[in-house]
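Here the complex is missing a single protein chain, while all its other protein chains stay put.
Each chain gets a letter, A, B, C, D, E, F and G, in the order it is written, and its residues are counted from 1.
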Amino acid sequence: MDRAALAQLLAKVRAGEIAIDAALDTLRDFPFAELVFAKPDTHRALRTGQAEVIFGEGKTPAEIAAIAERLAAHGQNVLVTRLAAAAAEELVRLAPAFAYHPEARLAVWRVAAVPHTGRGTILVVTAGTADRAVAEEAAWTAELGGNAVERLYDVGVAGIHRLLDARERLAAAHVLVVVAGMEGALPSVVGGLVGKPIIAVPTSVGYGASIGGLAALLAMLNSCAAGVTVVNIDNGFGAGVAASRINHL
Amino acid sequence: MDRAALAQLLAKVRAGEIAIDAALDTLRDFPFAELVFAKPDTHRALRTGQAEVIFGEGKTPAEIAAIAERLAAHGQNVLVTRLAAAAAEELVRLAPAFAYHPEARLAVWRVAAVPHTGRGTILVVTAGTADRAVAEEAAWTAELGGNAVERLYDVGVAGIHRLLDARERLAAAHVLVVVAGMEGALPSVVGGLVGKPIIAVPTSVGYGASIGGLAALLAMLNSCAAGVTVVNIDNGFGAGVAASRINHL
Amino acid sequence: MDRAALAQLLAKVRAGEIAIDAALDTLRDFPFAELVFAKPDTHRALRTGQAEVIFGEGKTPAEIAAIAERLAAHGQNVLVTRLAAAAAEELVRLAPAFAYHPEARLAVWRVAAVPHTGRGTILVVTAGTADRAVAEEAAWTAELGGNAVERLYDVGVAGIHRLLDARERLAAAHVLVVVAGMEGALPSVVGGLVGKPIIAVPTSVGYGASIGGLAALLAMLNSCAAGVTVVNIDNGFGAGVAASRINHL
Amino acid sequence: MDRAALAQLLAKVRAGEIAIDAALDTLRDFPFAELVFAKPDTHRALRTGQAEVIFGEGKTPAEIAAIAERLAAHGQNVLVTRLAAAAAEELVRLAPAFAYHPEARLAVWRVAAVPHTGRGTILVVTAGTADRAVAEEAAWTAELGGNAVERLYDVGVAGIHRLLDARERLAAAHVLVVVAGMEGALPSVVGGLVGKPIIAVPTSVGYGASIGGLAALLAMLNSCAAGVTVVNIDNGFGAGVAASRINHL
Amino acid sequence: MDRAALAQLLAKVRAGEIAIDAALDTLRDFPFAELVFAKPDTHRALRTGQAEVIFGEGKTPAEIAAIAERLAAHGQNVLVTRLAAAAAEELVRLAPAFAYHPEARLAVWRVAAVPHTGRGTILVVTAGTADRAVAEEAAWTAELGGNAVERLYDVGVAGIHRLLDARERLAAAHVLVVVAGMEGALPSVVGGLVGKPIIAVPTSVGYGASIGGLAALLAMLNSCAAGVTVVNIDNGFGAGVAASRINHL
Amino acid sequence: MDRAALAQLLAKVRAGEIAIDAALDTLRDFPFAELVFAKPDTHRALRTGQAEVIFGEGKTPAEIAAIAERLAAHGQNVLVTRLAAAAAEELVRLAPAFAYHPEARLAVWRVAAVPHTGRGTILVVTAGTADRAVAEEAAWTAELGGNAVERLYDVGVAGIHRLLDARERLAAAHVLVVVAGMEGALPSVVGGLVGKPIIAVPTSVGYGASIGGLAALLAMLNSCAAGVTVVNIDNGFGAGVAASRINHL
Amino acid sequence: MDRAALAQLLAKVRAGEIAIDAALDTLRDFPFAELVFAKPDTHRALRTGQAEVIFGEGKTPAEIAAIAERLAAHGQNVLVTRLAAAAAEELVRLAPAFAYHPEARLAVWRVAAVPHTGRGTILVVTAGTADRAVAEEAAWTAELGGNAVERLYDVGVAGIHRLLDARERLAAAHVLVVVAGMEGALPSVVGGLVGKPIIAVPTSVGYGASIGGLAALLAMLNSCAAGVTVVNIDNGFGAGVAASRINHL
Partner (left out) sequence: MDRAALAQLLAKVRAGEIAIDAALDTLRDFPFAELVFAKPDTHRALRTGQAEVIFGEGKTPAEIAAIAERLAAHGQNVLVTRLAAAAAEELVRLAPAFAYHPEARLAVWRVAAVPHTGRGTILVVTAGTADRAVAEEAAWTAELGGNAVERLYDVGVAGIHRLLDARERLAAAHVLVVVAGMEGALPSVVGGLVGKPIIAVPTSVGYGASIGGLAALLAMLNSCAAGVTVVNIDNGFGAGVAASRINHL
C-alpha cells in the first residue's frame, strides 16, 4: 500500500464511504513495509534503474536465465557472479544477450546504459594476479551501480615499488577497494598512503596456513592503518556495493 | 627534503657549485618520503588540527601525560582510549586538563574547538547497554574528527520495535556505525533499512560460544545485507576514523 | 525377558521348581532393558505408526530400498533425507512407491495417512531461498510425525518488512523452527516477536567466514532473544523431531 | 500511537478537521511498533507478573539495586544471576529484601508469590556437582516463571546406574533441562530414555581440551539422540526461559 | 537392593507371603543398578583399599578436608590434586595428616600402606622440568593405585642423547606415561624405542602458538609411532589411572 | 654391527691386527642403532611373524602390490588399510592372494596362520553402523597381531539398553576399543561400566558441528570416565596396535 | 629512471637546457623505484641468471608455457611447481624442453648450467616417504638457485636409529631443510643434533586431528630446539629460497 492507496482510504473515510472501525482494521493489516520504507527494493539489489545481481553459485543456468529475463524485461541490467565457464556456456545459449567474462567468472546482460552517478572514482587494487576474479566482481558491481571504476592490479607488498609507482592513482581515488589473499597486508600499506575510505577484501588465494582466506581476513581486521574496513572472504560483490554507497553520498 | 630544498640543490648544479656525481649521491640518499608523500603524518592520527588518539592500554599514566602534553602544546586535542578508572584518576592528577568519561573509558584534553567539517551526521547505534563503551569510543573519535555525531543506543534486534521506532533517525544519517556483541545481528537489520554506508563493530560482550566476540564478528562478515563493512572486535576507534573519512569525502 | 517370562520364573520359584539361588542367577542375567524401558524403540524413530527416517547420505539406493521395504511392510511411512537426485532416481526405480522431492532432497513412501496428533501448528521459517532444503527436511519430518506444518520462506532480516508483514502467522504458531545461514540473525528477531518456543537451525549456506555454517551456529547460540534453542548445522531432521515432541506435549 | 489515538485521527479526517495530506504525514510518522505489537516488553523478561532477570556480571551492586528497586516497586519479582559473593554482600546491604544463594550465584527479591501456571514439571538434571551453579540458574529462572521444578543432580554417564535408578523421575517430567560439562554426553543418554523435549546446557566445567566448554557444546550439537536442542555454554537462564515457554504451551 | 534383599523377596514368593504380581511390581522398581553392577563405586575412584582422588581446583580447603576425613575414616588413602600452595597450607592446618608436595601441587593423606599389586613398573617420563607437576600427578595416582612407579625426567627430544642414555630403563618398563608440552614430540620418539603401551600426556607448558597445550595434544594424536594413546591436556591423573588399569591386567 | 662383530673387532685389537686409532674410527662409524636397540623393526610394523600394515591411501595398486609381494616373500601377512573399492579391484588383479573386505575398506594377504599370542580378548565396540569401517580396521589389525577379537556393534548411548544388554561381554573383555562419531559419548559410558583399559577412537561420522570428527575427539579427551585414552580421528589401526600391545603384556 | 638517465637530467640542468621547475616536475614523477632499489627483480624470483619459479596450481598448461617461453628466451631456467601429471603431459607437449618429475610434481626447463654459488651443502631431510613431493620442491628450488643439495629421506622420529645413523651427514650440512607431516617432531630432534640453521616445513600429510597440516605446523612453531624457523604448510619452495639465501651469505 503506497501513499496513493492510503490517500484513497482516507478519502473514503472523509466521504463516509467506509466506517472508522473498518478503516482501522485495514490500516492494521496493510502491508506497512511499503509505507514505512521508501524503497523496499531489498538488500541484494543495487539502486534503481541500474542492475540486479544474481549469485550464480548453486543455481542452474535455466534458473538464472529465468530470473534474468524477468529483470531485463523491466529494463534492469543483470549481473551474474560466481559463474563457472561450463554454466556460462549454457546460460549464454539460453539467454544470448549475456556476455560472459571468464577472468571474472561473471556474466552481464546490459539492457540500458549506466550513467556515472557517483561522485568520484572507485579504485580497485589487487595484490596478485590470482586475486583478479574477486576484484573484477567488485569492479563490475560498482560499474553497474553507476560509478567510474579504475583497476590497479598486481601491486602486492613484496614489491613495494610497484605500489609506490602508482601513488598518483591511489591519491586520486575517491574510494578504494583493496583485494588481497595470502598475508593480506596490502590494505594496511595503502591505508598509510591515502586518507580515503578503504574497503579491504580478503581472498581465499593461498594454501596451508591461509586456512581458506582466514589468515588474510584476520590480518585485515587487525590492520594498523585506521580507516580500513573489511568484508567477507572473496566477497567482491559486497565491497562493490559498499564502495558504491560511499561514492553516492 | 621538500621541493624548496630540492630546488636549491638543482640551483647549485646549475651554478656549478656541486658536481653532478655529488648531486646524484645526494639525490639517492635524500629522504624521499617527504617529497613523495604530502603528509606522512597519516596513520594513527585524525586529520590535522583536530585530535591525536592515544591507545591507553598498556601505557602508564605518566607516559600518557607526557605524550599528551607535547601534543597539546602543538594545539592538538588529545583523546585517550581504553583507560581504566584507576589510571584515569592518576592521569587527571598529572594533567588536570583531561576530562575522564568513565562510561566510555576515555579521557579528552580539549585544546581547541572542533568545527563540524564533515558533510552529514554520523549515527552510532548499539544493540545493548553493554556495548556502550565501544560505541562511545567511536562517537568521541568521530566528534573530535570534526563530525556531527548522534547516538541511538539499546535497540537490539530482539526488540525490533525499538529499532523501527527510530527509522527516521536511521534514514537521516549520512554514515552509520552499528555496534553489537553476542549474535551481532543488528548491522544486518539496519542494513536492510537504510541505503547508507554501515560500519559494523562487533564487541566482546557475551560469554561461552561468543568466544570473545568472534561470534559477532563472523556474523557481521556474513551479513546478508550488502553495504556493511566490518572492523575488529571492540575497535570503536577504527570505526570512528572510517566513518569520519567517509563523512569528509 | 518381559513381564510374562518373569512371571513364569516367579511361578517356578513358588512351585519349588527352581532353587532361589538359581533364580537369583537368572535374574542377574536377564535382559533387563526390556523390563526397564517400556518402549526401546530407539532414538532414530518418530512415534509409532507414523514414520521412520533414513539418513540417505552414504547409503546406496539398494540399501535404502531394502530398509524401506521392511519398514513399509510393517505399515510404517518412510522418510529418506539427504538424498541426491541421481540416487533418488535409482531408488524410485527400485521402490516405485517412493515420491522424490528434489527441492528438499528427500523421498517419502507414504503407507498410511498421518493424522494430526499434535496440539498446534509448527511454523517453519527461512531467511533465504537457499535454506529451503534444510527447512523442507524439518517440515516433512514434522508432518510425518503427525503435526500441522506451515511454511514461511525467504523472510531474512535484511528485508525486515517481509518478516513483519507475516507477524500474524508468527503469532499464531505453536512452535517455530527458524532456519538461516550466513549471519544467522533471523531467530533472534523472531524471538523478539513471539513468546513461543523457537528452534533455530543454522545452515551451511554462505562462504568464506561462514566456515561451513559455524558463523550462523555461533550467532544463534549467542542470541539475545531468550527462548531460542539450537540444533546442529543443516539438521532439519533434528529440529523437526524436537518441534514435534514439543507440539505433542 | 495505539488504536484509540488512530481512531481519533480518522475521526478528525471524517470531520474534515485535518487535511488528508496532513493525516498521511502523521500516519507516516506514528510509532507503529506500538500498534503492531501488543506487548513490546518481550526480550530478557519472563511473562508478566512473575520476574525480571538481571544479568549481574559487569554491573555494580548499586546499579543492580537501583534497577531492582524500580522493578519491585511495580510488583515484580527480581532474579539476579552471575552474582559473585562479594557483590552479593554489598547488594544485600543496599537492598535487604534480596536473598542470596551462593551455590547458584544468584539473588532473589521475592515480591509476590509465584503460582504454578505451567502444565507439568521441569526436571533439571546435572552430570556433576560442578555443574550445579548453572543448573540452579535454570531452575530458579523456571521457578520464578511459574513452573514446578525438580532437581536431579550428579547423575553423569560414567556411573550410568545412578541415572537409570532415576528413570521414573525422568519419565515423569514434562520438559528436561540437562546440564553437563566435560564431554557433554548426558543429554544424549537422557534423550534415549525419554520422549520429551530436552534442552541441553553445556558448561565450562573442565580444562585443557574442554576449551572453555566448547567440547561439551559440540558434543551436544552432535547428539545422536533426536529431540535434543542446545543453548549457549553456561546459559542456565536461557534454558530456564525456553523450558518455561514449552511448559506454558 | 542387593542379592540378600532379592533372596528375601524370592523366599517370600516361595512361601506364598507375597503375590507374584506384587513381586513383579517390586522387581520392576528395585534399584537394579545395585544388582547389575558388582561394584558401583564409580568412575572417579581407584581400586578398593587404595586411594580416592579429589580434584582440588575450585574446592575450598574446608570442603576438601570434610570429604577427606570421611574417606580416611573408612580406611582410604586420599590424594588431592591441583592444590595451590595457599590452599594447601590451610588444608594441612585443618587436616594435619595431609602431606603437601608443592612441586606436584598435590597433597596425600596416607592411611594405609599400598602394596604393589600391579604386574610391572610404570615409568613416568617428562620432556622438560616444567612438565613435572603433571608428571607427579600421574606418578602419585599410579603409586596410590598399587603400582611400582619410576620417574625419568627432563629427557626432551632436543637433547636426544639424554633419552638414549636411558634406553635400559625405557625397555624395562611395563607401561610408560610420557609427559610433554610445547611441540609434544617425546611420545613419538619413545614409541619408536619400546614396544610397550605408551600413554601420552600433553601439558599446557608453552606460549603463543602452543594455544594452551593444543599444539602438544594435536602432535601426540598424530604420532607416527603406533601404540601411543593420549589423554587430555595436563591430565596426569587420567594417565595414572589408565596406566594402573593396564598394569593390573 | 652386532655384539659378535664388535667382539671380532676387539679380538683384532687384542691380537694387534688393527691399530687402536683405526679401531676408534671403526667404532665411531659403526651403525650403533643395531647395537643399542634390540629390535629396530620400526614403527609401522606389528610384532614379528604376524603382519605388516600398509596405509593404502595415496598409494597406487601397483605400489601396494610391489611392497606386499616383498613382504609376503618373507612370510609376513600383509594388511592394507584405507583401500577404496576401485583400487582394491586392481590390487586383487595384480596380487590375487589378497582378499578384499569392502565394509572395512581393507585387504588382507594371509601367508601364515596367526596364533593367539595375546592374553585375553579385545572387544571392539561401535556406537553406530557408520563407524564400522574404522572398527574393522582396528579389529583386523588386532587379529593379525595375534589377538582374539570380538565385535559389539551399534550400541550407541541414545539406546542405552542395547549397551546394558551386553554388559557380560563388556565385563569379559581384557581390553576394549570403543569407536564412535558424532558426540563421541560411548567411551564415557563404557568407562563407567568396566574397569579395563579403554581405547577410544573418534570417527569422522557426522556433519556440521562435528567438524570432521573433532567434536567426538574433544568429547573423548574430556571423558569423565578415568582410564580412557584416545587416538586420532578414524585411526582404527592405531587403536588396534595399542590394544594388541596391552594384550601382549 | 636509472643513474645514467638522472645524470643526463642534471647535465641538462647544468647546461641550462632545462628549467629548474621543469626538472623538479620530472624528478617528482620519475619512477623512483628504479632509483631506490638496486634490483627490482621482485619477490618471486631467485637470484639473477638462475631460475624463475612458476606456481603451477591454478594455471593452464598454455599459460605456463607462455610465461616459460618468455623467460627461457631471456636465458633463465624455469621451475614449475605444483604441477599435476595431466597438466604436465600437456605442458611438455607445448614446450618440449620441459622435463617433468612426477614424484616432485614439478617441471624444469634448464636453459643454462647452474654453478654452485652457495657456500655449503643444503641438506633436505624428510620424516616419511609421503613428504617427498614437498621436499623435492625445496631441493629443486635450492639447486636451481645455485646450491649443492643433498637428500636424506624417511628418517622420522619413530625410528630414531635411522636418523642417528645419518649423524655425519647432518653435521656436515651448512643449512638444513627438515620436512615432516603428522606430529612434525623431526625438526626438534634434528635441532638438538646440529648447531646449524634449520628451516622446518610442515606438510599436510596426515588425517583427522592433523587438520590439514596445522598439527605439524604448531608443533614446529613450539619446537623446544632453538634455531628452528618455520614456513607455511607444504611450502617447499619458500624453504628452498630461504635456505638458498642463507647459503649465499
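Assume a residue touches a chain if its C-beta (ideal position, glycine included) is under 8 Å from a C-beta of that chain, and two chains touch if they have at least 3 such contacts.
Quick caveat: nothing in here was measured; it's all calculated off a predicted structure.
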Partners of the unshown chain among those that are drawn | A, B, E, F, G
Of A:N147, A:S188 or A:N247, the one touching the omitted chain in the full complex = A:S188
Of G:A73, G:A113 or G:L249, which sits in contact with the chain we cannot see?
-> G:L249
Checked against the full complex, the residue among G:L24, G:A95 or G:I199 that touches the missing chain is G:I199
Hidden partner sits against chain E at residues 130, 156, 158-162, 164-165, 168, 207-210
Missing-partner contacts on chain A, residue numbers | 127-128, 156-160, 164, 182-185, 188-189, 191-193, 206, 208-211, 214-216, 218-225
In the complete complex, which positions of chain G touch the hidden chain?
-> 36-39, 42-44, 47, 119-120, 164, 167, 171, 174-175, 191-193, 195-197, 199, 217, 221-222, 224-233, 237-239, 241-242, 245-246, 249
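In the analysis below, only the chains that are shown with their structure count from here on.
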Provide the C-alpha centroid distance between chain B and chain F, rounded to the nearest whole angstrom.
-> 59
Separation of mean Cα positions, chain E and chain C [Å, integer] | 41
Cα centroid separation between chain B and chain E, in whole Å?
-> 54
Please set out, as single numbers or ranges, the residues of chain F touching at least two other chains.
-> 36-37, 42-44, 156, 158-160, 164, 191-193, 208-210, 214, 217, 221-222, 224-225, 232-233
Throw together a list of every chain pair that touches.
-> A-B, A-C, A-D, A-G, B-C, B-D, B-G, C-D, C-E, C-F, D-E, D-F, E-F, E-G, F-G
